[in-house]
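The complex appears here minus one protein chain, its other protein chains still in place.
Just so it is clear, A and B label the chains in written order, and each chain counts residues from 1 on its own.
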Amino acid sequence: MKESIPKRPFVKEWHLVGFTIFLLLVFAVILSAQAAGVGQDFSADQFFDLWVKMANPDWSYLPDILTPLVQTIQMAIVGTLIGCVAAIPFALLSASNIVKNGFVRGIIRFIMNLIRSIPEMLLAALFVAVVGIGALSGVCALSVFSFGMMFKLLYEAIETVDQGPIEAMRAAGGKQSQVVVFAVIPQVLNQYLSFFLYTLEINVRSSAVLGYLGAGGIGLYLNTTLEMFRYDRTSIVILAILVVVVFVDALSNKLREALS
Amino acid sequence: MMVKKRSFYQQSRPWLIAAIVLIVIVWAFSGLQFAGVKDSAGQILGSIFSGLFHPDWSYVYSGHGEDLLSALLETLAIAFLGTIISSFIAVPFAFWAAHTTKKFSLRSTSGKFVLTVIRVFPELVLAIMFIKAVGPGAFAGVLAMGLHSIGMMGKLFSEAIENIDRGPEEAIVAAGGNLLDALSWATLPSVLPEFINFTLYRFEIAVRSASILGIVGAGGVGAPLIFALSTRSWSRVGIILIGIVVMVTAIDWLSGTIRRHLLK
């Protein structure tokens, strides 16, 4: 029962595409390693000294950081709320099953993609320059970031809703606004709330470092403790962030499970 | 059939939830003092926009390394190295943390905990720590990016492992294979496309993060940006912003194309 193995083209038989990609990757790694100056001496003493200091946290510092910690959460909530609410009309306008005009959709998506491509820490740096040091610039940065993120999640959700109810409303002579209110919103409401919580999770994480640039919240204390070489205090700040992040993630996960 | 009467709790539940949400929102707003917008805010905003429309083109390429192009390339190098190295290191972590039984498992719980701890260190803080060890520059950025990526990708990878179909592994065991066979014949081939997908996704995020590492001196385009902001050279700020947006958009597009092709 000898059977000949099917032949395939030379390129496939020797996995030329795979090999080429592999070689390109290796090449890219070497080039980047040169560009980044990899291989500098790693002074382990300094590094471990820092960890040893961090391993002995200064617990007396804890009361001082509670207020900024709370402010961080408040910043995250406000920023998420503003951004996510503002995203709704734009998401509706760029969903192809609601707005038939491809030009309008194209323009909105293009601008949104530009906004989403700016890293949030950069937004924070810009807002600190514009509105000055404080929680407001943090809230602004988080709002813009949430806006871009929610916009994308939401318009994709809107585009994948069940078309049946929309067609039924249109067939019944419904106006565009009625279609949106009665056929689209009920279908995406739960998803929207779930995205909101997801965005909030991310914002809680990032708001913890925004303050490093002067944008309010606990990040400022990361900056000051590191600059004063008080690593025993830095580790308290990081521990506090850890607790908050884990707690918010757990809470948000529970709520999202309840939504689905 | 009679319509079942809803209990008091069921009737009041929506109102209760609304009230809680409202309280949380009011509380969040109350904690922030919005006083103190700089008087010059409008003027600076105007300057930034004017800088965006009149960017300093001469900064794009100067020929001796102190230009936008080399700063962006350095940013890409940090993101690329940090991602690709940790994509390998993250694999054992992912298997450690993957929750593959219904029961409580000490292995998976401890693995998840370690990954959470790694992730909670902000990249900026890691960068500062690594600067202590290797001095300022892109290498510190690579190390910070790499370590943080292990936490991120370890989590994503472990979820991929949790979500794959266990059937093929069973088939290998049924055919007389041991656990190592099941891993190399069934588990790894199943999760590999997912791993590559998540690595690309992480790379997209890493490019964004790498562009701010320069703020603490860990290389990349962040340093010239902060410098331009503090010296109020708005046309310089403009060109750097444009550069970052173009780079991020290009990487997103490239990575998105590969990922679509991969999961098709």
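By definition in this document, a residue touches a chain if its C-beta (ideal position, glycine included) is under 8 Å from a C-beta of that chain, and two chains touch if they have at least 3 such contacts.
Assume contacts and distances are computed from a predicted model.
The listed options are "2-oxoglutarate oxidoreductase", "Phosphonate ABC transporter ATP-binding protein", "Ferrous iron transport protein B" or "ABC transmembrane type-1 domain-containing protein", and the UniProt record of the chain not shown names that protein "Phosphonate ABC transporter ATP-binding protein".
Residue B:Trp185 is the one among B:Trp96, B:Trp185 or B:Tyr201 that touches the chain missing from this view. Only one of B:Ala94, B:Ile172 or B:Ile226 touches the absent chain when the whole complex is considered: B:Ile172. Residues of chain B in touch with the missing chain: 165, 167-168, 170-178, 180-181, 183-186, 188-190, 192-193.
Take chain A: the residues that touch the chain left off the picture are 1-6, 8, 12.
As a working rule, only the chains that are shown with their structure count from here on.
In terms of their C-alpha centroids, the spacing between chain A and chain B amounts to 7 Å.
Residues of chain B that touch chain A in their complex: 24-25, 27-34, 36-38, 41, 44-45, 48, 73-74, 76-78, 80-81, 84, 116-117, 120-122, 124-125, 128-130, 132-135, 137-139, 141-142, 208-209, 211-212, 215, 219, 222, 225-226, 229, 241, 244-245, 248-249, 252. On chain A, the positions that touch chain B within their shared complex are 25, 28-29, 31-33, 35-44, 46-47, 50, 70-71, 73-75, 77-78, 81, 113-114, 117-119, 121-122, 125-126, 129-132, 134-136, 139, 208-209, 212-213, 216, 222, 226, 234, 238, 241-242, 245-246.
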